[in-house]
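Every protein chain but one is kept in place in this view of the complex.
Naming follows writing order (A and B), and every chain is counted from residue 1.
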Amino acid sequence: MSTALRQAWTIARKDLRCELRAASGIITMVLLGFLVVLVFSFSLDPGTRDSALARSGVLWAAFLFPGLIAVGRSFEGEKEVQCLEGLLLCPVERTVIYLGKLISSAILALASGFLVLIFFTVLYNVGIGLPWLALLGVIVLVALGLSAVGTLSAAITVSVRARGALLTIIVLPLLVPLLIAAARCSVSLLGQDPWGGLSFWPIMMVAFDVIFLAVGVAIFDFVVE
Amino acid sequence: MEPSRQRSLGGWRDYGRGKWGLPAIAPTPGLGALAALAMIFATIAALWWAPTEKTMGDVQRLFYFHMPSAWIALGPAFTCVFGFSIAYLAKRSLKWDRYAAAAAEIGVIFTTITLITGPLWAKPVWGVYWTWEPRLTTTLILWFIYVGYLLLRWVAPPGHKRARLVAVYGIVGWIDVPIVFLAIWLWRTVHPRLLGSGGFNIDPAMLRVLLLCLGAFTLLFLYLLFVRVRMMETSARLDALTAAHEEGEGR
Partner (left out) sequence: MPGIEITGLRFSFGGPAVLKGVDLRVDQGSLVTIFGPNGTGKTTLLKILAGLLRPSKGTVFIAGVDATRAPNSLRRLIGMISHQPYLYPQLTGRENLEFYARLYGLKDPRAKAGRMLEELKMTAAAESEVGTYSRGMQQRLAVARALLHDPRVLLLDEPFTGLDPQGREQLSGLLHGLRDGERTVIMTTHDLDEGLDLSDRVAILARGKVALDLPAAGLDHAAFRALYRETLGT
């Protein structure tokens, strides 16, 4: 068990190191997130009080684009250098590969999401307090869910042409429950009554993450046979 | 290693003669005839026999096509994709892959019908094209998931690898659908809804027509499934024969 976790962490670390070395990947992701926030702002009236709804939409769009890139890169990186086979040759459980890449893409999505949140906070004058931290927590949960579903889907689409857009098409419909929950939470947290609107939505996010992590772990073997 | 080329199968005449002199594409002509009859009856029933709805008028008759389509799409069609995907991963026979693909294709068709008849019915009756009603919205998400399934199949070169990948997606997609429905339902009930959604007391006579339509659509689904699978098998056999022929000639 501990070998599995150690191997997963080795893979995650390797992925992160590669991404940091070829920093262009991360930089484009973060810049993309910033640009989405900026461009969507033109459709909004940032000064309005009850634009929590609109602002939520901006936040999640700005999170998802970089997030999807992060998730895609974990396998695209392997494919580019044709190293996936090298990984498969090692005495490593396929599930461990899934976990390792899940961890690395979650960390990347989270990092870019955090930066986007900062940018968002500044541009929309969001107050920093407990609700803001809770919002960060929501981002963590979404990053995990995105990685759980996305890593599995990236492994599927990487074996096939036209990876980039197809990955987005495959992942987004599956993420709908998570996105609904996240949007409901952020609307509440960004609005007048931060804690009132939360109700059961955080539980739904946690449940989603747990379910799809389990599904991914169970089914990943079949993808990389 | 060249992926096998997809061949278009030409016209009806290319299939040769099968049972009762019908084109051999019809694998189960009995089922076909039954399905055809059932659909004719159902259409007549929906358009004529069914009593006219009090408030909505004749437009309500769309419902007899809308609801069974939705049922076939959400229920049998995509559960079949799930089941056949599992069967493929267990048995590794391409036959299950073809069944899953056929079920997905037919499912997408019925889903599209649902999504088109829904707004067509909603606008005259309620004045809006779309209500974020849980069932209809889930159907929309479902449409995306299974179009994604077909896209994956389309882009990947045919063979066991494609079958495997697509089977995994078919399984994950099906697991997701109930969660999607739950999330949308929770979202819509917590928030004040735009309108009350399609709950109206159903007259026994209408119920009879509805059940008839349901049955007819189910028969149609089954028949289309078998026909489509037969088409795929024939196409695969043709590809194999062509490849063997080319190999024999030393290309």
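Keep in mind that, in the parts below, a contact is a pair of C-beta atoms (placed from the backbone, for glycine too) under 8 Å apart; a residue touches a chain by one contact, two chains touch by 3 or more.
None of the values given here were measured: they were computed from a predicted structure.
Can you tell me which of A:V92, A:L123, A:V140 or A:I211 touches the chain that was removed from the display?
Checking the options A:V92, A:L123, A:V140 or A:I211, the one contacting the hidden chain is A:V92.
In terms of residues, what is the contact footprint of the unshown chain on chain A?
These residues of chain A touch the chain that is not shown: 3, 6-7, 10-11, 14, 17-18, 21-22, 81-83, 85-93, 225.
Counting contacts across the full complex, list the positions on chain B that touch the omitted chain.
Interface residues of chain B facing the absent chain: 1-4, 94, 157-163, 239-240, 243-244, 247.
By our rule, only the chains that are shown with their structure count from here on.
Can you check the complex and tell me which residues of chain A touch chain B?
Within the complex, chain A touches chain B at residues 149, 152-153, 156-157, 159-162, 166, 169-170, 172-174, 176-177, 180-181, 184, 199-200, 204, 208, 211-212, 215, 219, 222-223, 225.
Going by the contact rule set out above, which residues of chain B touch chain A in the complex?
Within the complex, chain B touches chain A at residues 89, 141, 144-145, 147-148, 151-152, 155-156, 161-162, 164-165, 167-169, 171-173, 175-176, 179-180, 182-184, 186-187, 190.
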